[in-house]
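Part of the complex only, each chain left as placed.
Labels A and B are assigned to the chains in the order they are written; within every chain, residues are numbered from 1.
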Amino acid sequence: MIRRGVVLLAGLCLYSVPTVYAQDAGAISAADTAWMLVSTALVLLMTPALAFFYGGLVRAKNALNTMMMSFVALGLSGVLWVALGYSLAFGEGNSFIGDLSMAFLSGVGLEGGGHGAYPHLLFMAFQGTFFIITAALISGAVVERMRFSAYVLFIAFWGLLVYAPVAHWVWGGGWIADLDALDFAGGAVVHVNAAAAAVVAALMLKPRKDYGRQALLPHNVPFVLLGAGLLWFGWFGFNGGSALAADGIAGLAFVNTMLAPGATLVLWAILDYVRNGHVTAVGTATAIVVGLVAITPAAGFVGPLSAVLIGAIATFPSYFAIDWRARSGFDDSLDVFAAHGIGGITGALLTGVFASTAWGSASGLIEGNAMQVGIQALSIVVVFIYSGGLTFVILNTINLVIPIRVERKEEAFGMDVVNHGEQGYTTGEGAVLVRIDD
Amino acid sequence: MKLIKAIIRREQLNSVLKALFAIDVKGITVVDVRGHGGETERIETYRGTRVKMELADKVMLEIGLSEPFVGAAVKAIIEAARTGEVGDGKIFVLPIDKVYRIRTGEEDRAAVTPVES
């Protein structure tokens, strides 16, 4: 017998009963705790994985800078989440934003709570890993030219002013939750949100100086594949852990996370083969990410065959968006918009189509609930506009203090040397020790 | 026959190649090198170890040409490689005694005339 009641409940509180997330103490299930511990570790690993996915795609002289844009979020965003972010996102507050009741983890203890049968503190950490990676995702649009100090400031403010409220809207009992929009693991909160910021940041920074004039090629495709492989692995925690219990819905979300990217990979390979005569490795890595993004909002709401369909369908818009983008003047350098934006939008809309009470807790278009697609679309549009708009404001403000873009000459030199005073790959030849007497 | 050795910035390589192709210089060999010249030094730090990098990444072109083409090639390189900042590089022209094309065994001028491919 499937524990349908519990599953339903878990599903429900996930997207529509968020006010219970807060303080009420409760029992702890060791099994759910074990799964949430693992899931949190898996999601944390996604940020180093992203560093490799992105880092392999840039030129060698910018590899460290690109990786550091992810790694710095592990510290900075982690600390900010503890200080303010968690409370702003999951504090009771109002329908737009949480409050400061849990700032600096006030009242966040080891008791179980409305979020599930495991320590409240662990829920905070699990959500913190989402906060971290969402910030890091944006970096794909600004690599090879954004000044590192400006980037650091940007993700700090963006996290608190954009991510926290949006997470509150969707998962923290805010107005999107009230609409019954479906976002299992962050199609809107994570992917569309980051992609909107990416679009605005790429437009404001302008294209890299060599963009469109020279070939800017990946310096290490194996790193891209390593990143994609580890991202997939970590994403099992991202989606599977978003069931917030080791139950059937976790199993469903997990399996869908395995199947959808598989379907995307196959379709992408076919498109690649038909159009270029080759199945590319970079394309395969990209396909995996697109499939993962697309299934994210749907993972616990749709059946496995729907997951395969979602993965397959999501291939097309992202594939052609990348193809167009690479030949356009829009230097979203590592295609955050095409992969996470378009992938996230496709996934969110298809969640509204394929959601099924035979599997999860909600109905979509195919079960006659056409409205759901509209709700999904609305939530995406609002998140996109909010994130894009605030990104514009934040970046302009920072630009008053620190120029967000490095100088042309520095760009030619490479970001690693200019921003970090080091190189990714050195031999030590021609390097002379400097003695400092301080 | 002459050998042109041109040491240029890596980021200028593509424009130099284009400029050479434009004047029909099509046999070119490229070597990744590092150079020391008048450029400002770079300090890097690795876990407390501070180092001055005396060498900057450059690229060296080696081109075998018969005399009449040398002037045009040098001119093309200088124009395409110049940024005006210290570090643009040097061109050396060396005498060649003999040239062979391996595929055919042809010698000298014939050896460096590109085939129609």
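Everything below uses one rule, namely that a residue touches a chain if its C-beta (ideal position, glycine included) is under 8 Å from a C-beta of that chain, and two chains touch if they have at least 3 such contacts.
Only a predicted model underlies this, so the values are computations on that prediction, with no experimental measurement involved.
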Subunit formula of the full entry, expressed with the displayed chain labels: A x3, B x3
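Please note the rule applied: only the chains that are shown with their structure count from here on.
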Computed distance of Cα centres, chain B from chain A, in Å: 45
For the chain A and chain B complex, residues of the former touching the latter: 210, 214-215, 409, 412, 417, 421-423, 428-434, 436
Complex contacts: residues of chain B adjacent to chain A: 11, 14, 34, 36, 42-46, 49-55, 85
